[in-house]
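Scroll down for the structure; my scribbles are underneath it.
Missing here: one protein chain of the complex. Every other protein chain is in place.
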Amino acid sequence: MSKKIIATTSLAGCFGCHMSFLDIDERILKLVELVEFDKSPINDIKVFTRPVDIGIIEGGCCNSENIEVLKSFRENCKVLVSLGECAIMGGLPALRNGIPIEECLREAYLDGPTVSENKEQVLPNDPELPMLLDKVFPCHEIVKVDYFLPGCAPDADLIWNALVALVTGNEMELPYEVVKFD
Amino acid sequence: MSETIEFKIDGRKIVAEEGKTIVEAAKINGVYIPTLCNFEGAKPKGCCRMCTIKVNNRFMTACTIPGAAGMEVESNSEELNDIRKGIVELLFVTGNHFCPSCEKSGNCELQALAYRYQMMVPRFPYVFPQKGIDASSPKIIKDQNRCILCQRCMKTIKDEKGRNYFAYQNRGSKLAVVLDEKMGKEMSDELAALAMENCPVGSIIYKENGFKKPIGKRKYDKRPIGNEIEA
Partner (left out) sequence: MNNKISRITKRYSEDPARLLDVLHDIHSLKGYVDDDDVEQLAIELVLSEATINEVISFYHFFSKTPVGKFSIYLNNSITACFRGREAVKRALEESCGTTFGSVSEDGLFGLFDTSCIGMNDQEPAAIINGLVFTKLTAFRVKELVKGLKEGKPVSELIYEGTGGGNNADKDIQSMVQNNIRKGMLLLNRDYHKFEVLRKELKQHSPLEVIQIVEDSNLRGRGGAGFPTGIKWRFGRRVDGKHRVIICNADEGEPGTFKDRVMLTEFPELVFEGMVIAAYATAADIGLLYLRYEYKYLLRFLNRILGEMRTEGLLGKNAAGIKDFNFDIRIQLGAGAYICGEESALIESLEGKRGEPRDKPPFPVEKGYLNYPTIVNNVETLASAVKIIKHGAAWYKGFGVKDSLGTKLLSVSGDCRFPGIYEVEWGTSIREVIEMCGAEDVQAIQVGGPSGVLIGLKDIDNLGASNLMKWYKPSGMMVAQKFYDRKLSYSDLPTGGSIIIFDKRRDLLQDVVMNFMDFFIEESCGSCSTCRNLPSVMKQKLQKIIGGHGVRQDIDDLLSWGKMIKVSRCGLGQTAANPIVSSILNFRDLYEGHVQAMTDFDNEFDLEKSVQAANNFVGRKSVFHQN
């Protein structure tokens, strides 16, 4: 059986889900027997080099770059998995949802208690920067997502169980202890 | 002594005292019917609809209806469990339930029910409402974004004259449970702790007492809600 190809990314996330991925510990040796990684921060491949079987998304979408990356994952991956609370429901970045973006920017760059030096009242507007969205979107509100693995971060056993099931085509086994939102 | 009656839940024999609600009778007999707004010792109101059951093909709430002899109750069916899961999902998307940042995580009954029904993602779009937080009381924080309007605090937190600390405000989608401003200022530590304890979610937080028990060692971290009832 040929190896399945996997890609991963972190959008508006903290990389905690990726860390948890690595928490599968020595099972990673088994994993490399089952899969090969394409675009992923784990191997630092920046672009898709071939059609991918499983795309794993950490983080929701807070800016235009997230949207672009997410859409390219949808185009290049047969199956998309939302990994962790941020991908599924926006997570902590989505705490700003409901607060006008102007107010968030003002707080962050102009008026907030942690703003010590910004006498020129500069706001980040370099054309190189991604553009901020008015709110943080769960991934499945942007593109079609096939599987959801909750947690902050998701339990390593959950990631392992789900991934093995997806790779081997077996049913996912999700014991009570591994599906947690915190 | 009141009389003992017999009825059935999903074909299983239930024996209970007459007058006990179906939820109570089920519990005594080791059958779990999920609830959220129901609270032992307080008058049931049936506002979360989690305990919806079917009797004679009609929807009813098991927390408000007393069991009756010969009754045949349908509870653990695919249809009803999907409705219950749907209600949990509905409550998640219409509030702001960011579990990772909530002090109640692990002890939260809404979260526990989501675990029990394996909610991986809600079927409804997220609303992300901005409902405000009332921290004016020196003892508690009332976070409206997490409130599921179950009335448990309204029914159980009262002063010696029987006056309510908590009450509804507005109606429909604007409905909120608010703390009486004056009474909130004079709340005792005991009542504040009790209010937090009685709140099924993290909407009432007893100030300066957070995270005493670490996440991972909490009520529903290892064992599903209802497990303690189920034989």
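Think of it as A and B in the order they're written, each chain with its own count starting at 1.
In the analysis below, a residue touches a chain if its C-beta (ideal position, glycine included) is under 8 Å from a C-beta of that chain, and two chains touch if they have at least 3 such contacts.
All of these numbers come straight from a predicted model, not from anything done at the bench.
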Full-complex contact with the absent chain, from B:M183, B:I215 or B:I229: B:M183
Of B:T35, B:T52 or B:N96, the residue in touch with the unshown chain: B:T52
Sites on chain B contacted by the missing partner chain, in the whole complex: 44-49, 52, 55-56, 58-61, 64-66, 68, 71, 83, 86-87, 90-91, 93-94, 123-125, 127, 148-149, 151, 159, 161-175, 178-183
Residues belonging to chain A that touch the chain removed from view: 63-64, 67-68, 71-72, 100-102, 105, 123-127, 131-135, 137, 140-144
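Everything below uses one rule, namely that only the chains that are shown with their structure count from here on.
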Gap in Å, rounded to a whole number, between the CA centres of chain B and chain A: 32
In the complex with chain B, residue positions of chain A that touch it: 82, 85, 88-92, 94-95, 97-99, 135, 138, 140-141, 145, 147-150, 152, 174, 176-177, 179-182
Of all residues in chain B, those that touch chain A in their complex: 92, 96, 98-102, 105-106, 111, 114-115, 118-122, 125-126, 128-130, 215, 221-224
